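What follows is a single structure, and I will ask about it in a moment.
Heads up, one of the protein chains got dropped from this complex, but the rest are sitting where they should.
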């Protein structure tokens, strides 16, 4: 069967403002974002349009920071963290409401956590690895997953 | 210690048929697949051999569409969605049974969901972010994860 030629979107860093002393891996896809001073971004990470990130934020490999998010200062985001800004994603939707999460200061998010649309994670909260966060997390709260290693077959 | 030189496999788009008006990010690894018209594939995504995808399908970044899968029309696949086709994967297995998931039309799969081997997700179903889908999902069903933000320490 004959194939059409797809349009190729280049993975790149574009239209983004960085503060001082930032370190960014290559193979990242960052567009339309703003970073404060002293941030780090690991490889295979996407940071989307209008994201605003504070100072001293570390975003590890394989993570997605979705359109519209704000992230405070001194935040750690682990490897493979996914964030979402659409409650009812549909392929080819002409319109959709962008309802991103927001993350305060001094927050740590463990690897593989998933942060759902509209969630507010307040200052000093800690999110355990693999947690799926569907409600707001208050100041200093610690959210952990069920211990699934007890769920033996 | 002396190192041998590994064989390097190039990440690329090869042996794949695309319909009209497809958009594909670079840094994807797509081989032996077939796409209908008007599909989108985000960065860091792998689509494996013999996969057949319909029209108007959006596959977001960081996802894996495994060998043998079929995906209908108007399907949304979120970021970091993993699919599996081997019930008992073993390193170096000479033989293995390829038992892929199949996804119908108008399905939406949230970010970070994991779709296990042999699962059939029927038309109009919705899979929440972070769900691990180990059984068939019937027409129009909505599968959500436990609300783990209630599981406070």
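The letters A and B name the chains in turn, as written, and every chain counts its residues from 1.
Definition applied: a residue touches a chain if its C-beta (ideal position, glycine included) is under 8 Å from a C-beta of that chain, and two chains touch if they have at least 3 such contacts.
Given the structure is predicted, the values throughout are model-derived calculations rather than measurements.
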Residue, one of B:64, B:77 or B:109, that touches the chain absent here: B:64
Candidates A:19, A:32, A:92 or A:118 - the one touching the absent chain: A:19
Hidden partner interface residues of chain A, rising order: 13, 16-27, 34-35, 38, 42-44, 56-58, 61-62, 74-76, 78-80, 108, 110-112, 126, 129-130, 145-153
Residues belonging to chain B that touch the chain removed from view: 1-11, 27, 29, 44, 46, 62, 64, 66, 80, 82-84, 88-92, 112, 114, 116, 119, 131-137, 141-146
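The criterion applied here is as follows: only the chains that are shown with their structure count from here on.
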Angle, in degrees to the nearest 5, of the Cα rotation that carries chain A onto chain B: 120
Centre distance in Å when chain A and chain B are each reduced to the mean of their C-alpha atoms: 20
